[in-house]
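Just one protein chain is left out here, and the rest sit where they should.
Let's turn to chain A:
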Amino acid sequence: MSRFFMNERETLVPQALEGLVEAHGGLVEVHTDPLFVTRRTPATGKVALLSGGGSGHEPLHTGFVGTGMLDAAVPGDVFASPTALQVRAALRAVDAGEGTVMVVKNYTGDVLNFSIAAELLAETHRVEQVLVDDDLATQKEDDGGPGRRGTAAVVAVEKVCGAAAEAGAPLSEVRALGQDVVARSATLSVAFEACTNPMTGKRSFELEPGRMEFGVGIHGERGIETRAATEAAALVESLVDPLVASVGIRRGDRVLAIVNGLGATHGLELGVAARETRRVLDGRGVTLARSLVGPYVTSLDMKGLSITLTALTDDLVKLWDAPVRTPALAW
């Protein structure tokens, strides 16, 4: 028997969503045929914001449905894109006449299915897309390949776009803000243990004791390099320094840091990582203006963490600080 806590593999995602409604029935509603999640009380008179992707990254995206963030989330099966049929149904459900922005992480299946859904509604609905591709580990010279993966910066994109939409920003502005956040963000991840396949109970890769996998993604894939595990201070430095360089952050700039647990990293550990992030940025003369610390974009039960930096402006700070009320994020 698998050590993964579930009933049948087929019912894993829909049953987990039933549980989401048990906990947050005042905020979200689950539609089952086809499967997607919307706010319990649909918003009117604003641009709709929709996202989605494979399951296994909870609380992403279903945990971010609510006031000030998403209008709908479309979950696929574990690590698999939702279907175009699901996305199309969700797009139809949330469009309040002001158009819809889709936030899509850069994976071939997600991009294809979200784009197909939007294309099939082109005559009747205005739909724009923000592509999130923040993972520095997959940075390559342009080789015509799929490009960088989308990871934890998607939380910043959904928060900022959600706040702007709630404040009445038009479709083109919500999309432009999302693209701006993507351009200002980069993420790097590290893992000490791979995640467990729910069916086989096997880890997606094995690491020798004392080793860590640098540059992992959020689907249990190996990273770019296996390194000797180091203590937190040196490890966080090795994540933050390339991010600072990549986003073009200079002394005196302000940043948002998302210190994200990948599923099996304890709050104590993330606390230390957040502290070290502050220390490293202070040392570079960069102002850590806002931090989000916790498991927000997980990779099943992967033991590891990611750090995302987003270079901030006054407007982005305001949008980040704007009220939000979702199952996973509320202030």
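What we mean here is this: a residue touches a chain if its C-beta (ideal position, glycine included) is under 8 Å from a C-beta of that chain, and two chains touch if they have at least 3 such contacts; residues count from 1.
Simple rule for what comes next: contacts and distances are computed from a predicted model.
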item	value
Choices "ABC-2 type transport system ATP-binding protein", "DAK2 domain-containing protein", "Fe-S-cluster-containing dehydrogenase component" or "Nitrate reductase gamma subunit" - which one is the UniProt name of the chain not shown	"DAK2 domain-containing protein"
Hidden partner chain, touching residue among A:113, A:138, A:196 or A:326	A:113
Option from A:6, A:21 or A:80 whose C-beta touches the chain left out	A:80
Interface residues of chain A (partner: the chain not displayed)	34, 80-81, 83-86, 88, 108-109, 112-113, 115-117, 119-120, 123
